[in-house]
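Coming up: chain A.
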Amino acid sequence: MMSDYLNAIELIDVTAGYGDRAAISSVSLNLVPGSLTAIFGPNGGGKSTLLKCIAGLMQPWSGSVEVLGAAVGVNAKRVAYVPQAEQVDWSFPVSVGEVVMMGRTPALGPLGRPGAADHAAVADALARVDMTDLARRQIGELSGGQRRRVFLARAIAADPEIYLLDEPVTGVDPTTQEKIMNILDAEAARGRTVIATTHDLACAAQRFHDVVALAGRVVAHGPAQLVLDQSVLEKTYGGHLVPLAGGGVVLLDDPHHSHGAHEGHE
Partner candidate 1 sequence: MSRRLIAMLVALLAVVAACGGTTSSPAASNSGYRVVATTSVFADLARLALGDTVQIDFIVPAGIDVHTFEPAPSDAAKIAAADLILMNGLGLDDWVSSLIEAAQQSDANVVRLGEGLEGYGFQYLFTESSNSGRARDPHVWLDPTAAELYLQQIASRVVEDRPELTSVIRSALEKGRSSLRSLSQEVQLIFSAIPADRRKIVTFHDAFRYYARAYGITIVGVAIASPGQDPSAREIAALIDAIRASGVTTVFSEVQFPSKVLTSIAAETGATVLADLYSDALGAAPGDTYLGAMRANATAIASSMQQ
Partner candidate 2 sequence: MNPLDLLLTPLGYDFFVRALIASALVGVACAIVGSFVVLKGMSFIGDAVSHAAFPGIVIAYLIGAPIILGGAIAAIGTALGIGAITRRSGLRSDAIIGVLFAGMFALGVAIFSSIPNYVGDLFHFLFGDVLGISVGDLLALILLVFGLLLVLRLLWKELLFSTFDPLGAGAAGLPVRRLDDLLLILIAVTIVISLQAVGIVLVVAMITTPAATAQLLVKRFTAMIQVAALIGVSAAVVGLYVSYSLDIASGAAIVLLETLIFLLALAFTLIRSRIYAARGAAKI
């Protein structure tokens, strides 16, 4: 794939939020093709918001977002978005295979009907996530890990240049986590751009190439080891760190503690 742009994703001074509250302020970020980046930070820190701005699901209040060298939306077909598990209606009467086929919608165009190539892409995606046998199962009957893999398969079937994943490994068993991360790794190695939000700092440190620490603003952006940097953690989580006797801190990433509230002590 020829790229006539340097950055797969470019945010310049982006501020966005809901109602009158900004979730992210003055965020500037460049992500290159082939990167495998984890975005971490406290709840309310803007991780989902950032992802949605890149996906074109939210309009920034100010600043600009460029995806694959053009304004957001222009290249939407080359972007795949994997939503958080809570946001999906699992009782919807669709099968695994049907969900994965939805990923082919951009390729099919407005009046297109699935053809051989599309069925092959779906079969291939299902195989990569090890869900071939479950193709006809209704999604509500799947386990948590299986559900996560279905949506990943949908993204794979779309053959996108950019993967946006909202909490892809949160709350899944280690085996599934391993499988998912292997796939993301492989995609990044092929030159795709992979961005995932996560709470799991260990996973971020071990499996991702780069990280972005986001707490309304970009605290840090760099190699994955940054996750273990105490000063970065403090700046990102603020009062969410609880010091332990004998040194070290425990990170309290409790949904009840929103960014800005000072509950811990230094």
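Going forward, a residue touches a chain if its C-beta (ideal position, glycine included) is under 8 Å from a C-beta of that chain, and two chains touch if they have at least 3 such contacts; residues count from 1.
Selection rule: all candidates are chains of the complex that A comes from, given by their letters.
Predicted model only: the values in this text are computed from it and were never measured.
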> Among 1 or 2, which chain makes contact with chain A in the assembled complex?
Replying inline: 2
>> Taking the touch rule as given, give the residues of chain A at its contact with candidate 2 in the complex, in rising order.
In response: 52, 55-57, 73, 76-77, 79-83, 87-89, 92-95, 98-99, 101-103, 105-106, 108, 110-111, 138, 151, 154, 158, 164
